[in-house]
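Below is the structure I would like to discuss, written out as structure tokens.
A protein chain is absent from this complex, but the other protein chains hold their places.
Letters are used for the chains, namely A, B and C, taken in the order the chains are written, and counting of residues starts over at 1 for each.
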Amino acid sequence: MRKICVVVHSRANYGRIKTLMQAVDKHPDLELQLLVGSSALIHRFGSVIDIIRKEGFSEAAVVYSILEGETPTTMAKSTGLAIIELATQFENLKPDVVVTVADRFETLATAVAASYMNIPVAHTQGGEVTGSIDESVRHAITKLSHLHFAATLRAKEYLLKMGENAEDVYLTGCPAIDVVANLDVTLPPDFFEKYKGVGDQLSTEKDYLVVLQHPVTTEYGSGLAQINETLKAVKEFADKGMQVAWLWPNVDAGSDDIAKGIRQFREHNDATNMHFYINFEPEDYVRLIANSKCLIGNSSSGLREGAYLGTPTVNIGNRQAGRERAANVIDVDYDAAKISEAIYYQLSHGRYPSSTLVGDGTAGQQIADLLATCEIRLQKELSYIHQTDE
Amino acid sequence: MRKICVVVHSRANYGRIKTLMQAVDKHPDLELQLLVGSSALIHRFGSVIDIIRKEGFSEAAVVYSILEGETPTTMAKSTGLAIIELATQFENLKPDVVVTVADRFETLATAVAASYMNIPVAHTQGGEVTGSIDESVRHAITKLSHLHFAATLRAKEYLLKMGENAEDVYLTGCPAIDVVANLDVTLPPDFFEKYKGVGDQLSTEKDYLVVLQHPVTTEYGSGLAQINETLKAVKEFADKGMQVAWLWPNVDAGSDDIAKGIRQFREHNDATNMHFYINFEPEDYVRLIANSKCLIGNSSSGLREGAYLGTPTVNIGNRQAGRERAANVIDVDYDAAKISEAIYYQLSHGRYPSSTLVGDGTAGQQIADLLATCEIRLQKELSYIHQTDE
Amino acid sequence: MRKICVVVHSRANYGRIKTLMQAVDKHPDLELQLLVGSSALIHRFGSVIDIIRKEGFSEAAVVYSILEGETPTTMAKSTGLAIIELATQFENLKPDVVVTVADRFETLATAVAASYMNIPVAHTQGGEVTGSIDESVRHAITKLSHLHFAATLRAKEYLLKMGENAEDVYLTGCPAIDVVANLDVTLPPDFFEKYKGVGDQLSTEKDYLVVLQHPVTTEYGSGLAQINETLKAVKEFADKGMQVAWLWPNVDAGSDDIAKGIRQFREHNDATNMHFYINFEPEDYVRLIANSKCLIGNSSSGLREGAYLGTPTVNIGNRQAGRERAANVIDVDYDAAKISEAIYYQLSHGRYPSSTLVGDGTAGQQIADLLATCEIRLQKELSYIHQTDE
Partner (left out) sequence: MRKICVVVHSRANYGRIKTLMQAVDKHPDLELQLLVGSSALIHRFGSVIDIIRKEGFSEAAVVYSILEGETPTTMAKSTGLAIIELATQFENLKPDVVVTVADRFETLATAVAASYMNIPVAHTQGGEVTGSIDESVRHAITKLSHLHFAATLRAKEYLLKMGENAEDVYLTGCPAIDVVANLDVTLPPDFFEKYKGVGDQLSTEKDYLVVLQHPVTTEYGSGLAQINETLKAVKEFADKGMQVAWLWPNVDAGSDDIAKGIRQFREHNDATNMHFYINFEPEDYVRLIANSKCLIGNSSSGLREGAYLGTPTVNIGNRQAGRERAANVIDVDYDAAKISEAIYYQLSHGRYPSSTLVGDGTAGQQIADLLATCEIRLQKELSYIHQTDE
């Protein structure tokens, strides 16, 4: 009976690990230990903890660890504090494996705490490529992790090239796609009433765009200018009657700038047809983008869930630089005219065929089965030392 | 004028970065910002800060960050606390580059804090291979670092294989060898009087062994049994009149076990001819091993400084597993009989020819010159995405 | 030459210590060491650090230490983090005296860090009485402090009754009053343009109310209901054409509730004649309340600066329970009708005569002179043990 500790830090986090949590919970040979922390606890990021509880999970503990400020400095300090707190939780919970998702600072904190404590770390979304500090952090987490559950074939290959041992790297697809693949994505008529936020009320009867643009931490200081281009481009469509569902960014260095841009926009512009949301439940987020005419911004969801759903996506700037993508994605720079042009193109193109690039909907169960049975090697070894002919 | 912030955490740390600190300090285009923390401040680890000051450096700040306990849990928490503290220091010092050495938890803390704060990280000793948690941590630091100053050719190749970009990886050798290469290693007659500790007074007139055995964090809980084998083997030689200079281990999960083993040994055995030291100044440590008949334990110094000096070395257990080594090293398991046999062999063999495997004595100056002029790319990119034929 | 370290944590903090900072800075026998932390660094609390720098002070360091969340838990954790951070700063700055202001969690953190480090603590605003957790914290700080600069005669008497030694307790008045006493409070015509915020533009030509209502931490969970009463009462006056300058609350457990109340109010109501401000420079805050027809809420400024200025004040709820007050204050419960009635009364009464209850405008200079010369007893002693007849 292995105890599997999953640490959920944020909205995106939860959506990408939820089916694994369910599979672990139901597995006869596994016990789920759930920790909830960071922005998943914070009101202005939508109190994801409430959703988690509503969906039937009970947390072993909650852990506050984010410093106020959203500067590069506070992001570093939040990482440190999360390590301190998680170490205490691991000390008391004594998990057999800790699962950590993707590439954020809390993910790194989880991997650092567990690996120093000789607790095997299982990592999802390793081997992928993007821009931002996430790029460095994701690979650092790989180097601290003992089990890798890759979402794509290329990701698996990159993990092996980086020196991970073949017996520890599994291609399972991403649990985020499980949610997508097994969901009735029809929008209920009261869909938009269910979620609070500010701005005009949207209707499920009419077309809409979805916008989600996070700060790029390695371009800290440019966030305001970047979001302004997107706002300018999207407003064009709103002015012509297209509805816009705009989502609040993650807590990261630079979130303040994005928020400021949105607030200034709302104060100085007519934002007719636009609504600004803090948070959707994972399934509803999928429904939201499944039915949108175009997804705009720099969220990885356009390249992950969007690939499976065939959602036309306009990806802006460097945050996803280097990431694998299916046919549904057009890349543009921070430039209102180019963004606008790309949105026009996607609106006229319409939905793309579904791609299983990032998963086929069985990842959560596959990973749970592997966690129950796989051999775990605590002492890592760079694979190169066993390779004779390089 | 680039501000170069060097973070010194420990005895070993200092010896391996000191010539770089000197070269930065003297460089017309560089300014040295020195931070001293962790075990470098702690009395029972020899207050390395006193040596640093005596040798003419002034620290910008000291930072206490080690938790008491020396368990895997406290090691994780010390990492977290160091990140918090270093972030504040970096915020106020605003360095252009942060230099971090090797693979310990404070090294990782330095890399995490700086990289999240968009401060370029320069790393020495990347690409090397060992056992222990250091193995994971070293490669994680590589993934967070922007400039790599490799000590060996193989290390450089491994860094490139791991996906670091060729223009950011430099082969400079290790600054630790600079200290060795430029030193008169003659032992002054009062050499052993200069350092306190407990046990019989040693004489420079007679032969001696040096022992330095650290805990292996990934084998936490086995430290006592491991050190007992070494104690048993070494006692054989001490009983026959060979002097033994035994050094206290690093602060790491498991140090307590090592310390306990040594204390129990001293209480229940005649420890004639043995002396237990906390600390040597970097140069004196080099003199110590340069003149010893054999270096025993699992310190990397046998494989680094020892290679250049040709010191016969008996390397015990897995801590250095996979590390490159010159001819001077014999590997044995935790087994008193095998350790003893290997010491006999090395005593009869005597000194080995000098090897420049880990450096030729110019690393500090090379690195300083590179830090003054090299281009720095803040946004990292896995090199594989530019490789056409994989 | 005593080094006097002043720790500024917030907007209110700065206004109440600024003249002391100036007096220390100019004093021939004192050196000012300025630390700026907590909400003084945070954008959404008005980046007080920018004002501090603009007014000619240079900080020795900035220290981020607030956890996001604004719950009782994060308030406790912010206190802990501030202690850790301040200890490092004190270690490196080595001040002779640390000055801490009033009764907030950062004030306590300052006193705890300094007193454990054997650095004498000088405290202003000790001996006063209020509600909220501030009440406990203020007296705890007194017990950790070595020098007490009381603002009122009753405060001095209470300090003595609590067992502080008479030779360590000085009646100087509050430095906040210095700012008031030495200021031309005329509003420049562009006064309201200078500060951003949201809502209707106010005019200096017309009458206005000022509202500032903080959460009461010991009534955590009731903040939303409490602020709604105030909003309802104040809206009555705004609807009749009275302008309202509403200030954002401090960062404290419950701030989120206050903010939520304000946001909901703005979304669902016509907020004509109302403007919501984040921050004023200390002098401008004084001008603001000096010229207002009535100050409403639970800020201590109505009872301190307001006393000197004779500003009609409506004090709501328990936050100031037990605090000394001059004639200018009317107390009411959280009840829209009662608040409204009290505002009517104050509007018809008009300005009150000036009271020097809390100071006469010379406190900063008095305290600086005392800091330069007074004897300091590091080992505290409860005065009772020397009292023969109790």
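Criterion: contacts are C-beta pairs under 8 Å (C-beta built on N, C-alpha and C of every residue); 3 or more make two chains touch, one makes a residue touch a chain.
Everything numeric here is computed off the predicted structure, so don't read it as measured data.
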### Summary
Missing-chain contact, candidates C:Ala109, C:Ala150 or C:Cys374, resolves to C:Ala109
### Query
Which is it among B:His9, B:Lys77, B:Lys156 or B:Lys235 that touches the chain not included here?
B:Lys77
### Option touching the unshown chain, where C:Gly15, C:Gly131 or C:Pro312 are the choices
C:Gly131
### Query
Which listed residue (C:His9, C:His27, C:Lys77 or C:His214) would be found touching the missing chain in the intact complex?
C:Lys77
### Query
Of C:Ala166, C:Ala225, C:Ala327 or C:Leu382, which sits in contact with the chain we cannot see?
C:Leu382
### Task
By the contact definition given up top, give the residues of subunit A that touch the hidden chain.
61-64, 81, 84-85, 87-88, 91-92
### Task
Write the list of subunit C residues that the hidden chain touches.
72-73, 75-77, 79-88, 90-91, 105, 108-109, 112-118, 129, 131-133, 135-137, 139-144, 157-158, 161-163, 217-218, 220, 253, 318, 321-322, 378-382, 384-385, 390
### Summary
Omitted-chain footprint on subunit B covers residues 41-44, 64-69, 71, 73-74, 77, 81, 198, 251, 256, 260, 267
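FYI, only the chains that are shown with their structure count from here on.
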### Chain at maximum distance from subunit C, centres defined as averaged CA atoms
B
### Chain nearest the global centroid, as defined over all protein CA atoms shown
A
## Note on the structure
Taking each chain's mean CA coordinate, subunit A and subunit C are separated, in whole Å, by 41
### Task
Let me have the rounded angstrom distance from the C-alpha centre of subunit B over to the C-alpha centre of subunit C, please.
51
### Query
In subunit C, what residues contact two or more other chains?
64, 81
